[in-house]
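All protein chains of the complex are present and in place, except for one that has been dropped.
Going by the order they are written in, the chains are A, B and C; count residues from 1 in each one.
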Amino acid sequence: MTETELADAAAVLNEHRDGWCSAIGLTFVRANGAEVIAEWTIGPQHLQSYGIVHGGVHCGVVETLASVGAALHGLERGQSVVGLENHTSFIRAVREGERLRARATPLTRGRSTQVWEASITAADGKLVAKGSVRLLCLEQGREIAGGPARTTLK
Amino acid sequence: MTETELADAAAVLNEHRDGWCSAIGLTFVRANGAEVIAEWTIGPQHLQSYGIVHGGVHCGVVETLASVGAALHGLERGQSVVGLENHTSFIRAVREGERLRARATPLTRGRSTQVWEASITAADGKLVAKGSVRLLCLEQGREIAGGPARTTLK
Amino acid sequence: MTETELADAAAVLNEHRDGWCSAIGLTFVRANGAEVIAEWTIGPQHLQSYGIVHGGVHCGVVETLASVGAALHGLERGQSVVGLENHTSFIRAVREGERLRARATPLTRGRSTQVWEASITAADGKLVAKGSVRLLCLEQGREIAGGPARTTLK
Partner (left out) sequence: MTETELADAAAVLNEHRDGWCSAIGLTFVRANGAEVIAEWTIGPQHLQSYGIVHGGVHCGVVETLASVGAALHGLERGQSVVGLENHTSFIRAVREGERLRARATPLTRGRSTQVWEASITAADGKLVAKGSVRLLCLEQGREIAGGPARTTLK
């Protein structure tokens, strides 16, 4: 990985999107160990039966941005991360066709755990959802669910 | 809706899956105003970059089951529901191919708000994730995000 | 209540402290429907058995500031408020003698619910805890727990 990519991994993440990010259609705008920004346009796969965005999509975007930021910060220390708790508040219902933006920043980036919070806003700047994720930091070589903890960025 | 469908809406929900449930591949086993059970098999669209299930999937399943249960209960009173807060704890990492089951039951089903909690378990019965959702009850005719609040069940 | 007191209710709150605020020793610095700030010095009644501040104190301070802010905003509309969900993250352990400051601001102040978040910081400005509270707005005359919903401010 070049210095530019380390400084901002958005391009790498967009090329090597994991299954969930592909399913959601999330595009990273900025991704480093201090800030992660991503955008997506609401499509039919994001909707629940009332025709508004499914709350689980907001939780999932909060989880993604927090995990990416914490993983990128951990990478510098040889640590990987795994989410422990996700708490998301739904503020404003949104419908198909809207372009949403999410931005995550760290509350703490300790050696044992990190906490990141993320806000999701509509094109008019209004808050749509806000959540936070507590993540556990794992030293290199530690296994998760019977397999090695790997990242797309290594 | 017939009496049988009211008693259990699982079949109706499986026929008229919303966008998010289709994307996840969730199948309802039981769905009424007192209990909701659903199952799904972990595929590539559920994974984050470490190869384990994305936490957002667990949050989303918790959100879905809580919303369906609360909506079915609200239906009997002419109310619709909308999620306010989702808090999900991740207990055990799981990998592709596993069959997961989620079960939601109400903590409270008030006239103003409901709280449902849901547990996600692996085939061996071990707890994978647990979460709760607080939902606001809306009287009939109330609008959400500039459109009428509708359900697939009406 | 005079116009000055409505503009900022900190003095009124400090004179008519409820039981919990007295027990904690919380002093309001600013209190209106858009921002609440309070301070307290850590004493023996705030400690758990390791000699650090009990997490429940942080949750309680978050709950207090959010409730006061939401109640003051609701007062202008003839509404009272009641807390539904409290989620608090503990960031940094603190010991006896430290002076802490908490500041709460609203994420949303809807007609049905409000969400306020509060940060607790040490004298050196470092974050100690952060939490959010979802509150239900009640129209005047609505009962809580078999009695009228009253505030010290009316």
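Quick note on the criterion: a residue touches a chain if its C-beta (ideal position, glycine included) is under 8 Å from a C-beta of that chain, and two chains touch if they have at least 3 such contacts.
Since this is a predicted model, take the numbers as computed values, not measurements.
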Candidate in contact with the missing chain, chosen from B:His46, B:His73 or B:Arg134: B:Arg134
Chain not shown, touching residues in chain C: 16, 18-20, 22-23, 43-52, 54-57, 59-64, 67, 71, 80, 82-90, 92-95, 133, 144-147, 149-153
Where the unshown chain meets chain B, residue by residue: 87, 89, 91-92, 107-108, 115, 117, 127, 130, 132, 134
Contact set of chain A toward the excluded chain (per top definition): 84-85, 87, 112-113, 134, 136
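We take it that only the chains that are shown with their structure count from here on.
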Residues of chain C engaged with two or more neighbouring chains: 87, 134
